[in-house]
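Here the complex is missing one protein chain, while the rest keep their positions.
And then chain A:
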Amino acid sequence: MVVSTRFFTDFTPQASFDIKKCELHRLEAGPSETAVLTREQGLQYYRTMQTMRRMELKADQLYKQKIIRGFCHLYDGQEACAMGIEAGINPTDHLITAYRAHGYTFTRGVSVREIMAELTGRRGGVAKGKGGSMHMYAKHFYGGNGIVGAQVPLGAGVALACQYQGNNQVCVALYGDGAANQGQIFESFNMAALWKLPCIFICENNKFGMGTSVERSSASTEYFKRGDYIPGIKVDGMDVLCVREAIKFAADYCRAGKGPIVMELETYRYHGHSMSDPGVSYRSREEIQEVRSKSDPITMLKERMLSNNMASVEEIKEIDVEIRKVIEDAAQFAISDPEPPLDELCNHIFANDLPMEVRGTNPWVKLKSVS
């Protein structure tokens, strides 16, 4: 076991990095082109992104063992988006996304244990086993939504509530390149711009809507411009610092009462659309390998920190070991925790109601329902 003999004073406390300039739409000035990263932040971002990565890979494993069933849309490759966004907003801000939601569930505060137990459908899951992969909720996090595009008007509605209550909070509403052509998104753009809602619309463009490439689905693939009258920013979604600076800019813009803003995060998913999709029928293995070796978000952050003497190799390894343990414990819990009992089946149909009976599959079968 190698024991590090370096003292903390040996490490660089913070460094400034040049980040990719963002393409702008209807904006005179954009996010900062340099980002300051402190050692603490760097380690925190690394830990969070690596946890997300390991958690998704563990979910892949459990799915193949048929311990996780149903839908499972994995987020590995896109960690910088979730981490960068969380780093640039406040915990009191709001966020809503679609079904590729495990990463955001984690960054919004749900433990790996509760996420994995929800994936395996057990009572210790964040939704008591009744939601599954696509329906996990937390404070100021509205899921996890299964219907493509539906989350965008919902996000605009949350932003309306922020404006109504005058609490200076913003809502981040995420959608994918596949959803970007949904009519309800343009309806949301219209109302958000009309009423100047503090909503940040973010398109996570991972180049494929299930098996359909962006060229085959969209007449215009410039998703940051699709807001038309709404200003837009195109961001390198594989660079956590780029995402963070862009979100900070966008949040300031919204909080200033200027209305909504659209962001496009260029990113990539290593897995297929879901666990039922091998992900190689519509793209080549070489392409996936190339992104992994040249643009992996976690590797990029690690290299930045190491080459600027902000962390040591041993330190990073230690973090990896810790994370591995967290994931293992969570997986163990997710496998051994019991499923919700059958008499829970009809609970939570209504809120704040007295217990009632509901009809089962025929009029003579009554099931109990508690709020």
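Operating definition for what follows: contacts are C-beta pairs under 8 Å (C-beta built on N, C-alpha and C of every residue); 3 or more make two chains touch, one makes a residue touch a chain; residues count from 1.
Operating definition for what follows: contacts and distances are computed from a predicted model.
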| item | value |
| --- | --- |
| Chain not displayed: protein name in its UniProt record ("LSM complex subunit LSM4", "Ferritin", "LYR motif-containing protein 4-like" or "Pyruvate dehydrogenase E1 component subunit beta") | "Pyruvate dehydrogenase E1 component subunit beta" |
| Hidden-chain contact residue, picked from the options A:Cys72, A:Ala156, A:Ile202 or A:Ile261 | A:Ala156 |
| Hidden-chain contact residue, picked from the options A:Gly131, A:Gly209 or A:Pro231 | A:Gly131 |
| Chain A residues that touch the omitted chain in the full complex | 94, 96, 127-131, 135, 137, 142-143, 145-147, 150, 152-162, 164-165, 171, 183-184, 187-188, 190-191, 194-195, 347-353, 357-359, 363, 366, 371 |
